[in-house]
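Note that one protein chain is taken out, while the other chains of the complex remain in position.
Each chain gets a letter, A and B, in the order it is written, and its residues are counted from 1.
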Amino acid sequence: MIEARGASLTSIVDGVRAGSFGAREVTEQFLDRIGRLDGALGCYLKVDAEGARRRADVVDAARKAGRDPGPLAGAPLGIKDIFCTKGVETTCASKILRGFVPPYESTVTARLEAAGAVSLGKLNMDEFAMGSSTENSAFKPTRNPWSPAHVPGGSSGGSAAAVAASLCAGATGTDTGGSIRQPASLCGIVGMKPTYGRVSRYGVIAFASSLDHPGPFGRTVEDAAALLEVMAGVDPLDATSIPAAVGAYRKAARAGREGGTPLAGLRLGMPTEYFQPGMDPEIEGGVRAAIDELGRAGAKIVPVSLPHTKYAIATYYLVCTAEASSNLARYDGVKYGQRAQNVKSLEELYTKTRGEGFGAEPKRRIMLGAYVLRAGYYEAYYGKALRARRKIADDFTAAFAQCDAIVTPTSPTPAFKLGEKTTDPLQMYLADIFTVAADLAGIPALSLPCGFSKAGLPIGLQVIGPTLGEEICFRVGGAYEARTDWHQRLPPEVA
Amino acid sequence: MSRITVEEVRELAVLARLALSEQEIARMTGDLDAILDYVDAMRELDTTGVEPMTHAVPFDCPLRADQVAPSLPVDEALANAPRREANFFQVPRIVPGPAGGGGEEDL
Partner (left out) sequence: MAIAGGAGPSQGPGKTDWEVVIGLEVHVQLATRSKIFSWSSAAFGAEPNASTDPVCLGMPGTLPVLNRSAVESAVRLGMAAGCNIRTRCRFARKHYFYPDLPKGFQISQFDEPICEGGAIKFRLKGEARAIRLTRIHMEEDAGKNLHAAAGVSFVDLNRAGVPLCEIVSEPDVRSAEEAAEYVRAVRTLVRYLGIGDGNMEEGSLRCDANVSLRPRGTEKFGTKTEIKNMNSFKNVRDAIEHEIKRQATLLDRGERVVQETRLWDAARGVTQAMRSKEQAHDYRYFPEPDLPPLVVTELEQIALRASLPELPEDRFARYTGQGGLSAQDAGVLVADRETAAYFDATVAAGAPAKRAANWVINEVLAQVDDPRALGEADCPVPPAALAELCRLVEDGTLSGKLGKDVFGKMWSERRTAQEIVAAEGLAQVSDGGALEEACRRVVAAHPEEAARFKATPKLMGFFVGAVMKETGGKGNPKAVNEILRKLLG
């Protein structure tokens, strides 16, 4: 029997596939942990124990019958509540979608289940993925397993916290401005945002369509790689999914572990704009030390410049709010979700349903998005942002002429306290300062643990690759992980 | 200098179909003003001749073969409707507006 706490997803899968233990056994262990520990953390919005047991039994039956139980056999997963799951309530942590039971399954969750993964339930998040702390969930906050007074980051805070606390061995998330990498960093685990279109968005509730990147969380780089291998691939239901073969991510993660200098021949770029005076000294210290370690692993560290970095947050907020205001127009109380009571007219149905159903952050973004798309403002704001976005992406193209991957901090600070930034939306937006550019450019970026602050909060290293360069991110991440033990540290258990 | 007025915020709320309390309007005006002030730093960036980036990874639109697959059973299509009447979604009486697609019929 495996010890669920701290177990990696790949070790569980290997055990289930080898018949060392059953998927059902693993599932029960994780369900038990969720039952005991999640009350204090608030990771899950819905635990689907019955469904999990059913899926686990299917895996065990397949193995016993001599059939291949799948590359993720028995992997206990948490699913961010932004992924539509057929027959299981999906709310996007919004009151407006309360009670919504999709009659369809997202491509990602369908692929994971087909690979033998066992979904345990739906994870908390910022409402409609808008936020960096998971405090914007309409239902409850999620706490950082390393310190319950601190946020887990967001928007995929439930996913990151659940993996860190071993309430699942892996999880799905979405990253629009940093929503996989920033919570992974704040919770001390691995999060991967792949190339835009590498993973299908079908059935993933849209926040900002041109920026939404579904991706995996894992305890280790290989865990994340193993999940991405199954999640990735062209999907006939998503016209923006890339028609290219999926890379050997797990192999790349392992390659980083081989030999004394597994990164020999690789050039890693350090963008000067990401290491500016005034940055958090603990973050700077942790990340610089990590980069030194990568140098010892054989990589050549070169300075690069991403001169338009300072426009990234502004560009991001213009693009994402415009798209969000459009994507959230469908929540009108007619076809699904909540509807305001006692309305006398259609106009009232719309305004009251939306006024009552959306929280403050979605409202703010809907308003800002409507503003920047208005006829007289489009060019000055949205049009300008699309052009700035191109310049930001071009920066990366130029940088990748000089290096194979870029290394930076993931988050400008370790986890902040609950309530610390909720009154100032701009401060919250700046939590994404190191992550948004890769979303705007659509390029892959991995976050992995690279140390702790004096207060015992995790620090994350970000590895950014060129378009479809997931393998290089995994290779660099795998090499660093093999030389350090940050990923083996576990947060305290608070029942 | 204020970049957005309370009146503009009210107009936007109508456009976005959001009922906002007076308190929300006031706070929204302040928040949007601060955000617009922040994003205004972009004005200094010269973007002349730069093609707008609408898609991160450029490729042509894939096309679907014109094939029919099963529809949702009516009960599934309507299962999530807050108000269902017979096999329809029910809403308060619509006063036809100019934006409609001409699909209006009296019963």
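Definition applied: a residue touches a chain if its C-beta (ideal position, glycine included) is under 8 Å from a C-beta of that chain, and two chains touch if they have at least 3 such contacts.
Note that the coordinates shown come from a computational prediction; the quantities given were computed from them, not determined experimentally.
> Specify the residue from the set A:16, A:313 or A:373 that touches the hidden chain.
Among A:16, A:313 or A:373, only A:373 touches the chain that is not shown.
> For the chain left out of this view, which of A:206, A:230 or A:441 touches it?
Of the candidates A:206, A:230 or A:441, A:206 is in touch with the missing chain.
> Quick one: which of A:19, A:39 or A:236 touches the chain that's been left out?
Within the whole complex, the residue contacting the unshown chain is A:236.
> Please output the residues of chain B touching the missing chain, sorted low to high.
Interface residues of chain B facing the absent chain: 15, 17, 52, 54-55, 58-69, 71-72, 74, 77-78, 85-107.
> Mind pulling the chain A residues that touch the left-out chain?
82-84, 90, 92, 97, 100, 102-104, 106, 201-206, 208-210, 236-240, 322-323, 325-326, 328-330, 332, 334-336, 346-347, 350, 370, 373-375, 378, 382
Here is the rule we use: only the chains that are shown with their structure count from here on.
> If you average the Cα atoms of chain A and of chain B to get two centres, how far apart are those centres in Å?
Comparing mean C-alpha positions, chain B is 25 Å from chain A.
> Along chain B, where are the residues that touch chain A in the complex?
Spelled out, the residues of chain B in touch with chain A are 4, 8-9, 12-13, 15-20, 24, 28, 31-32, 34-36, 38-39, 41-43, 45, 47, 50-57, 59, 61-62, 64, 72, 76-77, 79-83, 89, 91-95.
> Sort out for me which residues of chain A touch chain B in the complex.
Per the touch definition, chain A meets chain B at residues 99-101, 103, 195-197, 210-211, 236, 239-240, 242-243, 308, 310-311, 313-315, 317-318, 325, 332-339, 343-352, 354-356, 358, 360, 363-364, 366-368, 370-371, 374, 381, 383-391, 393, 425-426, 429, 440-443, 467.
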